[in-house]
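What follows is a short report on a single structure.
Only a single protein chain was left out; the remaining protein chains are all shown in position.
Here the chain labels run A, B and C in written order, and each chain numbers its own residues starting at 1.
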Amino acid sequence: MMIFEHARQGRRAYAQAPQEYPAMDDIPEAFRRREAPELPAVSELQVVRHYTRLSQKNFSIDTHFYPLGSCTMKYNPRACNTLAMLPGFLSRHPLGPESHGQGFLACMHDLQDILQEVTGMAGVSLTPMAGAQGEFSGVAMIRAYHESRGDHERDEIIVPDAAHGTNPATATMCGCKVREIPTGKDGDVDLDALREVVGPKTAGIMLTNPSTVGVFDRKIEDMAKIIHEAGGLLYYDGANLNAILGKVRPGDMGFDVIHMNLHKTFSTPHGGGGPGSGAIGVSERLKPFMPGPVVVKEGEGFRWSKDEELPNSIGRLSAFMGNAGVLLRAYIYARMLGREGMQRVGEYATLNANYLMVKLREAGFDLAYPDRRASHEFIVTLKRQAKEDGVIATDYAKRLLDYGYHAPTMYFPLLVPECLLIEPTETEAKEELDGFVEAMVAIKREGETDPAKLKGAPYTLPVKRLDDVKAAKQLDLAWRKANAA
Amino acid sequence: MMIFEHARQGRRAYAQAPQEYPAMDDIPEAFRRREAPELPAVSELQVVRHYTRLSQKNFSIDTHFYPLGSCTMKYNPRACNTLAMLPGFLSRHPLGPESHGQGFLACMHDLQDILQEVTGMAGVSLTPMAGAQGEFSGVAMIRAYHESRGDHERDEIIVPDAAHGTNPATATMCGCKVREIPTGKDGDVDLDALREVVGPKTAGIMLTNPSTVGVFDRKIEDMAKIIHEAGGLLYYDGANLNAILGKVRPGDMGFDVIHMNLHKTFSTPHGGGGPGSGAIGVSERLKPFMPGPVVVKEGEGFRWSKDEELPNSIGRLSAFMGNAGVLLRAYIYARMLGREGMQRVGEYATLNANYLMVKLREAGFDLAYPDRRASHEFIVTLKRQAKEDGVIATDYAKRLLDYGYHAPTMYFPLLVPECLLIEPTETEAKEELDGFVEAMVAIKREGETDPAKLKGAPYTLPVKRLDDVKAAKQLDLAWRKANAA
Amino acid sequence: MPFIPHTENEVREMLDAIGVESIEQLFDEIPDSLRIHDLPGVPDSLSEMAISRLMHERAAQDGHASCFIGAGAYEHHIPAAVWEITTRGEYYSAYTPYQAEASQGTLQLIYEYQSMMTELTAMDVSNASLYDGATALAEASLMAVRANRKSKSRKILVPRSVHPLYRQVTQAIAGAQELDFQSVDFEREKGSTPLSAFKAHEGEDITAVVIPQPNFFGSLEEVDAITDWAHENGALVIAVVNPTSLAVIEPPGNWGEKGADIMVGEGQPLGVPLSSGGPYFGILCCSQKLVRQMPGRLVGRTVDEDGKEGFTLTLQPREQHIRRSKATSNICTNQGLMVTAATIYMALLGAEGLARVAAVSHQRTRQLRDAVSELNGVNGAFDSPYFHETVIRLDRPADKVLDAMAERGVLGGLSLKDWYPELGEAILVCATETKTEDDIRAYRDVLGEVLASVKAA
Partner (left out) sequence: MPFIPHTENEVREMLDAIGVESIEQLFDEIPDSLRIHDLPGVPDSLSEMAISRLMHERAAQDGHASCFIGAGAYEHHIPAAVWEITTRGEYYSAYTPYQAEASQGTLQLIYEYQSMMTELTAMDVSNASLYDGATALAEASLMAVRANRKSKSRKILVPRSVHPLYRQVTQAIAGAQELDFQSVDFEREKGSTPLSAFKAHEGEDITAVVIPQPNFFGSLEEVDAITDWAHENGALVIAVVNPTSLAVIEPPGNWGEKGADIMVGEGQPLGVPLSSGGPYFGILCCSQKLVRQMPGRLVGRTVDEDGKEGFTLTLQPREQHIRRSKATSNICTNQGLMVTAATIYMALLGAEGLARVAAVSHQRTRQLRDAVSELNGVNGAFDSPYFHETVIRLDRPADKVLDAMAERGVLGGLSLKDWYPELGEAILVCATETKTEDDIRAYRDVLGEVLASVKAA
């Protein structure tokens, strides 16, 4: 039932609006709205009940295990939420004077320092509002760097075929052309192919390491050398940073710029689709290019950077200061982890992934890269099951929902057929992993004996499989009273 | 699954405990605990996930309509929760100085005034922690009053047979004897029976008006006269105050003492079984007997009353100040309602009840008191259905759960066979009431055609009907590792 | 119309269905003489925004001092998850779980609470809560009278080292049924109750003996010896404990040879904020054989029609809604939501976490006592073992010192003058794990300053 269907003309949540209703007699009629919008006319109880019940139709980390590759769905500590929502933080205006924001600025300054340390970069800017914006600012900085050196021809961005879709999309957003290179059989980038594409037009390469196929690219130093020697820069997609936190740093690998997904590695909530945060880190030569503002310490106090402190800045990426509340949550999380905790993230995320990988292999599943260590994630391919039983990755994914597990990422990376990309994260207990293996085994058995069962899944959720074709062909993107039954 | 089953030795929620673990070497071994208790050893994520999922197994006002007679399950405004939990209120120590509690004391003082006005009493004490404690203090005051006048023989409390079970239980708690009187056919108290039991041993009578059979006792003034002339006092059980809020006041009816269920009439949450709050109001002659402390205004400030200001106080009923946080919620609610809103409560609660009653009667259900107005609640009797179809009130109640409605109160009051006591409250919309009627009609039809269906209900909840006999005979009141599978 | 969804049209339709002209007419059975038409003493309605502003202003007046008062209500860190989950609508706005099938969340949670509480106390059975620690002692006293059928005296020995407010409440409630509470004095130098003080009652018909651990002063009592003495004299033992202490102090189920028979305590330290004194919750546990004398609700584990595990309220025949005037108590609504918080708190802390809380709290109080003892005219009042709370004695008026400290933002403790004049200028102080070593130094400095300005008695 839609919230609009609870509406009745004249009904409302009286406590929520001002009791006054002054005339706006100084605004000429021509500017005034003629017909009121059809927002729901409902009571406060109806709103609370509707959205409480609706929430119960969701899977979430607070209710389910999400072995969702590349998304790092780990526990979001409740303290991060509670403390980021203290009244002093919530009520601070973004354009308020620095004198009235020293608490917030101190947190941001400390967070910049922490992120700089864990990534091994020379500078950090917190303003990008999600991974994709972090990517944008990274590629924009690379371009601006070349431009600033009069190197105007460099407009090619090299991207491995396994990369996240945001990588090529970002390159386009920045006015660059995309050159794709293949992934080798062992999961590492094909260096020969790389050598072939680099040249005087190379602006840079976008990489994640560990890569999206779930392995650490062992030839990263060679790659960095090839790119740097060709005059290009290296961009690190931080989506997979959780795998190596405290173990190896992008700055040390030779990357010039990195974005971090704080909503992955630093455990801020995914919120059903955001907000994220895509803070970036840069090497010394890119510091003048960072998007601003950043927070600067001066004496005992803190202030925003001045324009002249980021002389070649690619500019401003949000009206105000990025997703400030998300940054507060990341800061609180980082401080609770601390130095030792930060290192354990990579360790236990890797332990969980390797354990789960081994257990699934033992249970008869095929791995995409059976000879490699898993990083924080790994790939199972159901090519054999698709061929033998006619059940595909989607069927497994949907059936897993019935077993109480969110589906792994499926059909990504595109180069592995019928793949499930599985990332358990460090916050899940061994018995959750064992339970997931049991479910996979049970589904495999169902697939062998009763494939139709899998095709019909899920059975236990609020809806069965949805008609996506109808959704796209008969676009219905908004409720209209006129269309209601 | 129990929280204990998620436990593993050595696991814990590290962020939640101090990082220090000092030795307690000044405490002799003899006092020290020898074996650690088996509290769950679990991670923070496991706790959050376990109790989030568990919560989803509950019905609640925020998710369901609760037409639960005598319980006044109305909307609990979320602002009451948020504002009562502001850090300043939460961190105030109950024994802290008055100078550091003026905000809290001001709220309590204002609340006393509001409750006094709406009940028409001469004084209010907020300390009783639930209705039953309010009742206790009321009867204790009545006894103390008689004692203070040297009237030592008055130890009988008159209670109508339809009264809440707490009424006779309370009389016993206060060392009184209970004299029950019958309810007349029309739902009013039988005045002749009342005249027969009153006498020199009469301490008082405990009443609710509207009564638990859902009608306003029209002869209340006569009753008051009979009791007062016999030297007794009248106690008002405020469980049903919602029905008359702003329409008629217990003080005006002649009651000497009243308790209010703030978790009913003033919309503080039931919390799955409390906390409630049973604030009491008294007539002038009982003021010196109130339980303390109360809040007194002095100049511009507020302070607790001194012992000498309640010279005949029945004493203290809680270690500190009763359910202070509940009182704050009631205060916030009362201020949002305000003068006009306070009157509408009784009006719309009564409108909803009468509408629902008429609709159910039209749908073929039998009313216990068909010739009376409903107050805020009314009684349907399923005697006929029980006889004709063999389905009883319990079957209706359980089947209603499948239809998404909490069951009405059943088998209370005891004098009406197979009864459902139904109270919709003022915060439910007409369409909820109509939906409930539809469900009742559908169940009636099921009862006529397929009574077994009703006997097996509920079908859609986390469990089917539970074995209460086994629960009582094979008492299992605590999980023990030794007993686990 | 705040919180009322009715539109004008709907009201019309509903009145038509009922067959009346107006809402007013629905009240036509009420005598005119009783009707009111205004409530002039109630202020005008405020919008949520307006009340929000008022409450923010009032909250800002309270609770911002550094607090070293304990005395039965303790400031501990409460994990954020506790109240984020507890205030979920499904717990917060649910009714008492009488409809078991629609209340498995609350019921399983209470069963888990009972399980944790019996583990913590080493008692057999826990109920689902009473109002607070003080009323729990009143109920325990009444329960002891019902349970100890051999005793006819209704006499209960209560040490003066039991919280004075608990004694007042117990007298007010259980006194109505004419129980005979007899005081047992404590030893001035130790702040605990000597066995000899109980032995003065040797040979009397004693229904029960109350034993606090730690007692009101924070001092530890000789619980084993007193328990055994009570049992030898035909009395039941009612323990009064602080649940935090039980992570590190011997629990009442293990006292003496047979353990305490009934145990009560204030649940507040387990995840419930100070909040001006409530809502808190009362813990009540007992031995298996006394379960049917227990007041309050109990949740039992059973099975449904398909044999699936489920939870339900049980032994309801003890309760008022069934047994009416013969009930074990009149208690009905208890403190369910606080139990929810406490259960989540205990799950988050676990045994080790709770022990750390206890150990650090104790450490801080030791540090505080040591720090203030450096000051002239300040001394520990007792020389016996204590847990996380203790009495210090000053050489000038305690009330004035505390007032002056409060003006400087430190709530320095509770003056004992009204309740224990024989202790002189004594204050009860408590530092928990929420206090840092800096806070303790600040306490000492403020006290030092204040002593310099307040004249000696």
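By our rule, a residue touches a chain if its C-beta (ideal position, glycine included) is under 8 Å from a C-beta of that chain, and two chains touch if they have at least 3 such contacts.
Predicted model, so just to flag it, every value in this text is computed and none were measured.
A.B. asks: Which chains here touch the chain that is missing from view?
C.D. replies: A, B, C
A.B. asks: Kindly state which of the options A:73, A:279 or A:416 is in contact with the chain not pictured.
C.D. replies: A:73
A.B. asks: Specify the residue from the set A:88, A:311 or A:390 that touches the hidden chain.
C.D. replies: Checking the options A:88, A:311 or A:390, the one contacting the hidden chain is A:88.
A.B. asks: Considering the whole complex, not just the chains shown, which residues of subunit B touch the missing one?
C.D. replies: 8-11, 14-19, 42-46, 48, 52, 77-79, 81-83, 87
A.B. asks: Suppose we count only contacts with the excluded chain; which residues of subunit C make the list?
C.D. replies: That gives, for subunit C, the contact residues 47-49, 52-53, 77, 79-80, 84, 87-88, 433-434.
The rule is short, and it goes like this: only the chains that are shown with their structure count from here on.
A.B. asks: Give, as an integer number of Å, the spacing between the C-alpha centres of subunit C and subunit A.
C.D. replies: Their C-alpha centroids are separated by 46 Å.
A.B. asks: Starting from the mean Cα coordinates of subunit A and subunit B, work out the distance between those two points in Å.
C.D. replies: 48
A.B. asks: As a quick test, compute the distance in whole Å between the mean CA positions of subunit B and subunit C.
C.D. replies: 20
A.B. asks: Can you tell me which residues of subunit B touch two or more of the remaining chains?
C.D. replies: 15, 44, 48, 52, 56, 61-64, 75, 77, 79, 336, 427-429
A.B. asks: Residue numbers in subunit C touching 2 or more other chains?
C.D. replies: Residues 1-6, 10, 45, 47-48, 56, 79, 81, 85, 89-90 of subunit C touch two or more partner chains.
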